[in-house]
Each structure stands twice: as structure tokens, then as C-alpha cells.
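The complex appears here minus one protein chain, its other protein chains still in place.
Here is subunit A:
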């Protein structure tokens, strides 16, 4: 922290400047938006004011009162109207992004106040400024805009990255909270509000029961946007997070049904028992229908992505478009669009991820994150603006009773439901958990938009409702949102473990799954492990086959995980450039020799050059680097072709070959160190064997390619044709000494680094450069061979992930 502070104080000036820029932007934005949104008004009082204002009004006014005299320059004219809508949208987005940027410059502030609160405050300020400027505040949080543009990205992001496993494990609890809990809240709040309204002296006696219930159903739903915004900052443990978040997602169906039902009944006026039954059926149709629509689109998306290998660039688009279609289709029938999006995202993800290229996957991830965060920012800002804008009808009784009832019903609901749920749960919810679940029930913009949608003629008290909704939102977001973090700390609620998933954990997750399935089978009753296992096998056998291209559908989860991990490490390796410390420190700290159970005899004969002079080392590196560049270029052009032609032919073994390549390089380094001055060593020399062993004995021997091939060139030729003949013994007979290993390790590190760097440089270089033969020709050739056989390798290593800045200047040479 102190470091951070220091850093910040140093760049204080910069920060101040940036803030100033933001402020200026803000001012400009506000005035423009205000002016632009109401050109008529601005045209009317176009007399005087201040400079900024005049400018903008001039712009707006010039179109309203067109000047019909002939212009000197007919081509040049101000036509703000022409670009007004997209311009305003861009301005809002820019404002939102700048705000987000701004908050991260003030870490002290955002550590106390959640971002959502800050954004609402910004919205309030912007709205206030617009109002101060004498303009009419634009109706920014229009329901159409909200439901069709702002909400889907957030929900898709949530659905696509939904942690399926904890979600499914707790589905019962989540559903209980989402369905029963929301129903309870709606009726409790609605009913009691009505009762309060009937009390004399509140001047609310005109409020009837049905509008009260409608209001209750609007206000009772926990809002996914608000929950996400707050819970992402407090890093609560996975269970609590999924409980609150899952509830906020799934209660949409309840809210939609209740909302439409009550709206309908308010119009009709009469409710029969039949209507209640119909309501229950409606709920089932809305929720299950939404899920079905989402699942269909999800499967379609997965199926489509099977064939996109030729047009990688539009791959990500399918994910977005299909999801959006799912949302719109569901909304069209008044089904739950949120459920549809969640289902769509969750269904398509595993298959799409296997089908699309890594780059496309990164694109999908980033687009989702980008859109959702901009949407979220905009929603909160708009909420602030709408607060300033809206006509308010403040009624102390109504508002305060609403806030209190919401809290009370939430607490009773959670405690009561947990009491029932805990009878069935194996992992019980503790009192602390219940508190957080109850306290985390934040309301948000969905409620506001639903309230906004109400018909003024049908509901004369709409304004009062809106005011109460806004107050409730503000109360939950500000009071609960700001205090939940200290409370979590105070109660010592278990936090999320930040550790990245290790391969051992993955192995044991799988192991445990099978073990528990096995135990259930032995016990002779079919619990959920049994059915999960059945489903998994069905998925593997039929669905994956249909939806995943190539051979990858056969890949078990563990292998997929392993490849992903390896892949990540490779990327980190590449990204770390010439750094001394490798991020994936584990494998580089301990090498294969440490765990290889065979002890080796000491070296026999020549202890080949354990030491290099500085100069020679330099030379070697230079050679290596230039060679790598050449190889790289050739690979590149070749790969670009094959990547398009058949990217998944090799499927899983891309990764293995990538690893192979690292090993080869390592080996080449050793070899070079040994033979740089002594060319033409026999392939069977002990050094050679040692190198072979040291670098990747296990791997190679297993592949059966190591021993049988006498030629070192061919040695690199790793075939997957495992003939099952174990050749380890032969290899291991060769000498190995601590010293040589030491040197080797160092080299492998550098080599790997060098490779990454070389590749990167190679990618940027001119492709026309010829292939130079260097003393390490052997290795080079091998490299080439290995590379050519593995086009997919390119894909991995050329894909450095998000932070793609060029590191050419990274010091390869110390």
C-alpha cells in the first residue's frame, strides 16, 4: 500500500491534470447534452448567457431557425441535428468511461465508497448541471433503452461467465430464494403497504391493493447489476456470492410474471382464483420458456461455431448475436429475457470455447467485459440523472414505510427460508451467511425501469412510486452497499481465495467426483453425483460430438484444463520477455530432474564446457536469436495458411508440441554449448544422451522416438506414434551431473525467454529475410521440422493474450 501511495503522490501532478481534463470534458458533455436534448428550449432563450452555453446553443439553434439567405460557402454549414443522436450516445459513453478511469486514479476513495455509489453521484451532478444550465434533463433511463441496450450486456456477461459448478450445486437454495423469497417479499411489502396506506392521516387512502402489490413486486426483486457491482468489490466467498447473485438472476422470471399479472389485473379490476392458478402456470411458462429459448439459441450458437474455422474474424460475433437474439426472442413473448440470456450463455460456453480460436475467445471475453462495464457505468450514471430529472412526489410515510418493509421482509424471508433449506442442505448456511444474503439484497435500475414503464393513466400514483423506488435503490446501494464491506470484515466472513487453480486441485476435483459417484453406486442409491455423472457421459458421448469440431470433443476435462494451464504458462513465458523472474515460477524453480525418481551415475568422460566466457555467450545468443527469427518467419507464413485451413486437426497435441518445442530449444542450447566449437559429435555420445535426458527424457522416451533414431536431426522429430516400448532405461544410463544440469537449467530459462522474444521479434520483422545457416544448424532444422508439423503451435505462442504491447526493447542481452 505504501508503495502505491508513493507512486500516486509522485504522479499527483499528472493525476490532477487528468482530472482537470475529465472535468472539462464533463462540463462540455453536460452542456452539450442538455442543449442538444432540447433544441427548442435553447433556441427560445437564446439571448445571452455564458460562453460555453452560447456556443452550444448556437449550434443547436442554427438548425432550428435555418437561415435562408445564400451562403458564401454552401458546402460548409453546421448540421448538428444530423449527427445528434450518435454524437450524444458517444458523449455519454465517453463520460462513463472517463468516470471509470477517473475513479481508478483515486484509490483511496474507491476503497471506501463502492463504484456504483460514485457513479450515481456523478449522475446526480451531471443532472444537476444540466438543470442549472436551464435545460430539460433528458429522459436518459428510458425503459426501452434500458431493457434493449443496457441490460443485455451485463446479463450476458454474467451468464457466460456463470460458475456453473457452484451454481448447480446450490440450485435448490438459489431457486428457493429467487422464487419463494421474491414472492414473499412482494406480497409482504405490497400487503403491508396497503395496510399502512389505509391508516387515516397519511393521505394515501386512494392507493388500492393491486397497485400496492404491483409496487411490491417491482421493489422486491434483488437487482443483478447492483449486486454484481457491490459483490465484485467485497470478494466474498464463492458460496455466498453465487447465492445472492444467482437469486438476483433467477428472480427475474418471478418479477416479470408478477409485474405483468398485476398490471393486467389493475386494468381489469377483478381477480378470481382462476387467475391465481393461471399466474402460477404463467410463471412456469415464463421461466421455463425463457430457459428453453436461451438453450435453443445457445445450441445453435455452439453448432454454428463448429464451422467457423475458416472465418475466424467473425467468430465472436456469433456469440453476441445469438445471445442477443435469444434475449429479444424471449422478450418478444414476454418470457424472461434474463433467464434466456443466462441459459444461452451458459449452454453455449463450453462448446464455443472448444471451437473458436484462442484469439476469438479473448475477443469474446474482452467485449463482454467491456460492454458490461460500460453498460453498468451508464446505468448508474443514468440513475443519478433520472433522479434529478424525474418529477417527484415525496410522501414521507410511503417512502419510509417502503424502506423499512423492504428490510424487514428481506430479513424474515431469508431467515425463514434458510430454516427450511438447512433441513435439506448438507453444507448448512450459518447465521453470518444468512446475514450477508439478507443484507446483500440490493435493489437497482431494473426496478426503476419497471416503475418507469407504468402507465400514468392507469396508475396516478406512478410518480410517488418512482420516488419511493429511487429512494429504496439509493438506500440499498448507498447504505447497504457501503457498509457491507466493513461488515464482512467485522464478521470475518470467509473470503474468496484468490489463488489460481492448481493442477493438483483439478486432479482432485475430478478424482473426488468419480470417487463420490463410486461410493454412491456402492451405497446403491442414486444421489446427485450419480446423475451428474450420467449427464456428463451423455454430454461427452452425443452432444459434444455434434457441437464440437474435430477431435477435441474427446478431450476429457482434466486434459483440457492441463492444456489451458500449459497454454497460460506459455503465454506468461512469452510475455515475461527477458525478465529474470518468470511468472509461472513453479515449473521453473523445480525441474524434472528433481522429481524424476531415477538417480543417475556421475558423468563419465568429457565435462563439456560448463562455463562460457561472456563473449561466447553473447555470440550464442545472437546466433540463436537470428535463427529463431528465421524459423519464426517461415512458420508464420506457413501457419497462417494452415490455421485457416485446418486449425483443429491437431487439437490437443498442439499444446504438447508447443511444449516439445520449448524442450527442443532447451536442448539445442545445451547442444550448442557443447558443440559450438566441436562440430559433428556423434549422436550417441554421452553428452548427447545427457542432453536428451536432461531436457525432456520423460516425454521423449515415452514417445518412443528418442532411442531408435540415431540422427540428432531426426531426434527432434517427435511422433505421437507411441509404440509402447519403454526406452527410458537406455536414456537414463547416460551420465548427468549436477553441474551440467545447473547450466542447463539456466539455459532453458533463457532459452525459453529467448524463444518468446525471438518469436515476437520475428513476427515483426520483414518476412523476406533469408534463412541463415549457423553453427547450430542441426537444432534449427529440428526446430523447423517441429514447427512445421505444428501449425497450431503458432497460434498459441503468437497469442500473447490481453496485454499485447510490444516488448521488443526488452533486454534479451543483459
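Couple of notes before you dig in:
Here, contacts are C-beta pairs under 8 Å (C-beta built on N, C-alpha and C of every residue); 3 or more make two chains touch, one makes a residue touch a chain; residues count from 1.
Heads up, the rule we're going with is that contacts and distances are computed from a predicted model.
One chain of the assembly is not displayed; among "Calcineurin B homologous protein 3", "tRNA (adenine(58)-N(1))-methyltransferase catalytic subunit TRMT61A", "Protein YIF1" or "Anaphase-promoting complex subunit 8-like", its UniProt protein name is "Calcineurin B homologous protein 3". In the complete assembly, the contact with the undisplayed chain comes from A:529, out of A:241, A:306, A:462 or A:529.
Shown as candidates are A:132, A:503 or A:546; the residue that touches the absent chain is A:503.
Within the entire complex, the positions of subunit A that touch the omitted partner chain are 423, 426-428, 497, 499, 502-505, 507-512, 514-525, 527-530, 533, 537, 554-556, 558-559, 562, 565-566, 585-587, 589-597, 599, 652, 656, 659, 698-699, 702, 720, 722, 738, 741-742, 744-745.
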